[in-house]
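Note that one protein chain of the assembly has been removed; the remaining protein chains are unaltered in position.
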Amino acid sequence: MATIGASLVRIEPGEVDVELRSRDDLVQQHGFLHAGVLASAADSACGFAALSLMPPGAAVLSIEFKINMLAPAAGERILARGRVIRAGKTVTVCWGDVTAYADGREKLVATMVATMMTVQGRGLTD
Amino acid sequence: MATIGASLVRIEPGEVDVELRSRDDLVQQHGFLHAGVLASAADSACGFAALSLMPPGAAVLSIEFKINMLAPAAGERILARGRVIRAGKTVTVCWGDVTAYADGREKLVATMVATMMTVQGRGLTD
Amino acid sequence: MATIGASLVRIEPGEVDVELRSRDDLVQQHGFLHAGVLASAADSACGFAALSLMPPGAAVLSIEFKINMLAPAAGERILARGRVIRAGKTVTVCWGDVTAYADGREKLVATMVATMMTVQGRGLTD
Partner (left out) sequence: MATIGASLVRIEPGEVDVELRSRDDLVQQHGFLHAGVLASAADSACGFAALSLMPPGAAVLSIEFKINMLAPAAGERILARGRVIRAGKTVTVCWGDVTAYADGREKLVATMVATMMTVQGRGLTD
């Protein structure tokens, strides 16, 4: 998260916000935030949201995610909100919404659905 | 792409390779490359592959992509290959495979399907 | 929709409900509704929701969709709700939530994100 300047700004059980300040090196050829940056922020928010409902000592791995870009992501601040839809013993599914704030206005710029896996002990490689 | 140290290493019509050298700030908590980094590399490869078949002057936008993480992405070098499956006038669909190279061995670590849009002139905001 | 016994039960601008009565030939090996049936119902709901905001004479085509199965889909009645997240001139993005009703209780059993395309005149093959 440090690479893209993201930080955790809110942690509730099953819901986490990741904030990102726009930076020159994160925008693509048209001056908007790159889809990969939005995906990284939303994936992190989803991962932490999933982790917040897992037992102590567990780790979280992204199995897969899908993201739709809804509008050009311009603005001085981006908020990625991860919310758990369904928490299972092994598999947790999350929504990740990305909102851009520019000139006092907000706009939904991307929406993600992510599947996360609970990893216990040394199970990292399945 | 510069933010994650990625570079275009091969461009053919409909097929593009993006290379990434592993770097300490791109790995997540377990020492593997973060899913967001893999997604960024694969999305870039898919976008350039789509662009390679578009008419001169066109630009490309990611409508959506979905990525599955198949194995922990460790290694000194990552190659994301974007290939066009179907090139339409408006919508182009691409596969993006991400391979990790470690100690002379290669492993498929992620697979993406991405939908790209051709943007002509000032159509950027649809 | 007739093949799976689905019917349109509510149409609002940008929001459509498709109802499905459970039937023996729609369940898979464990007695639950097959993922393909849930996907068909949700895709139809999303397609009609997108169409409800398109100009007269337009048709709708599914570009892609992704569905997560959240819980076994058992019950006497299934409701798939399609909602437009973003309506563009060419591309419309929708959420599709599938809820199962059994013994007076409801449960979210699947969630979809779908990308729909507006088709005007003879543009069907892009």
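Just so it is clear, A, B and C label the chains in written order, and each chain counts residues from 1 on its own.
The rule is short, and it goes like this: a residue touches a chain if its C-beta (ideal position, glycine included) is under 8 Å from a C-beta of that chain, and two chains touch if they have at least 3 such contacts.
Nothing here was measured: the structure is a model prediction, and the numbers come from that model.
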Query = Among the chains present, which touch the one that was left out?
reply = A, B, C
Ask   = Out of A:13, A:31 or A:88, which is the one that touches the chain we can't see?
value = A:88
Ask   = Touching the left-out chain: which of C:16, C:37, C:50 or C:87?
value = C:37
Inquiry  = Need a quick check: the contact residues on subunit A for the chain that isn't drawn.
reply    = 63-64, 66, 88-91, 93, 113, 115, 117, 126
Query = Where does subunit C touch the missing chain, residue by residue?
reply = 2-4, 25-26, 29-30, 34-37, 39-41, 43-44, 59, 61-69, 71-72, 124-125
Query = Residue-wise, where is subunit B in contact with the chain that is not depicted?
reply = 66, 68, 70-71, 85-86, 93, 95, 108, 111, 113, 115
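FYI, only the chains that are shown with their structure count from here on.
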Query = Among line, ring, star, complete and other, which one matches the pattern of chain touches?
reply = complete
Task = Please report how many Å separate the Cα centroid of subunit A from that of subunit B, as a whole number.
result = 19
Inquiry  = Between subunit B and subunit C, what distance separates the C-alpha centroids? Give it in angstrom.
reply    = 30
Two or more partner chains touched - positions in subunit C = 66, 93, 113, 115
